[in-house]
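Only one protein chain is missing; all other protein chains are in place.
Up next is chain A:
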């Protein structure tokens, strides 16, 4: 979940592969002063401490010239390490980002973005951790393969080159290249003698293929391979460490901004991303507004969570929606409604005050006599509790069954929905039978209460589990 191992991976990769990258063009003479090797590492390191960042801001922070930074960043974009986004934006757009940055409460960012609104096209960049992981692995694989292939001379198609016209051929062209006169291959263009291609790593100094040279070449390759394994070991270790971790994902710029914004607004409100009504309502803006706590790992956790969370909230609200028609249909007005009300009450206690909204639409009529009915109900409930001991036992049994099934099912969101559904059916049956069952319904209600609470209690750990599953799935 943490960003740290990935940042370490980026830093190691930067030092392994990009520490002598110079972004100077070839036409510029390399003097000591303009030698900017190492900038690449600095930029990558800086990016590990940020998320989406406007390139001008980054340049300012790093005290680099924008052009220089941009060249470096373009290089990394080509290397697929960095995700970039360009946006033509007005003052307002720039402000959105600045606000988002401010919301991250990241110490590196200031609000100075607002002054720069005259510029129209802004570029943003961000590390693309998932891709970096793949890129580094692929790079290592290619290095190893090249060395090994050369070492074993396996499956390599020999290439030939014409020294005159520098046309290249492969061994597959051999049939066309043989000449009847001598034992060499001849170029199709200029009839010059072809030479075996020797751009292979170790072949440079060993011109002819005599025995000694070949042996030396092998040794050199071997030591090279060994050195590579040795020196890149920290990187490889870090790769294996990171392998099973969920990759931090910032989403695209807009989504990230939206999230950061929402966090800025909702941060003081509540830390509970489990609030179902909120997450179900807030879907409009590129993603669920989740509390964004500045630290990325937290954000990632919620980003993974919000999909599941929506499902869960939907199921909860669905159960709320299912209830009213049933109550109306049955026609047992008062008590049934009470039951609904009580359930609602418990809901409010359990999770959130806002969850009543959906129900309020339907039960706005009954809200007036809610309180009195409730009181009555409580009394009736206690009476029932005393009197109908055996029925309570029955209920307890059912409750046990339920809880056991609950435990058996594990604590996934789907199982909990199913239980709610089952519950509803059962109550339905009871409701049909008799008024006698009224009390048992009360008992059933306690059951219900327990259930709902239980559901809420379980929702949180299950959320975490699901989150992990989710990320795993994304990775695979």
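Rule of thumb we're sticking to: a residue touches a chain if its C-beta (ideal position, glycine included) is under 8 Å from a C-beta of that chain, and two chains touch if they have at least 3 such contacts; residues count from 1.
The rule is short, and it goes like this: contacts and distances are computed from a predicted model.
K.L.:
Mind telling me which option in "Trafficking protein particle complex subunit", "DNA-directed RNA polymerase subunit", "Transcription initiation factor IIF subunit alpha" or "Protein YAE1" is what UniProt lists for the chain we can't see?
P.N.:
Missing chain, UniProt protein name: "DNA-directed RNA polymerase subunit".
K.L.:
I'm checking contacts with the chain that's been left out. Which of A:17, A:185, A:250 or A:381 qualifies?
P.N.:
Missing-chain contact among the listed residues: A:185.
K.L.:
Touching the absent chain: which residues on chain A qualify?
P.N.:
153-158, 171-175, 178, 183-185, 196, 209, 211, 214
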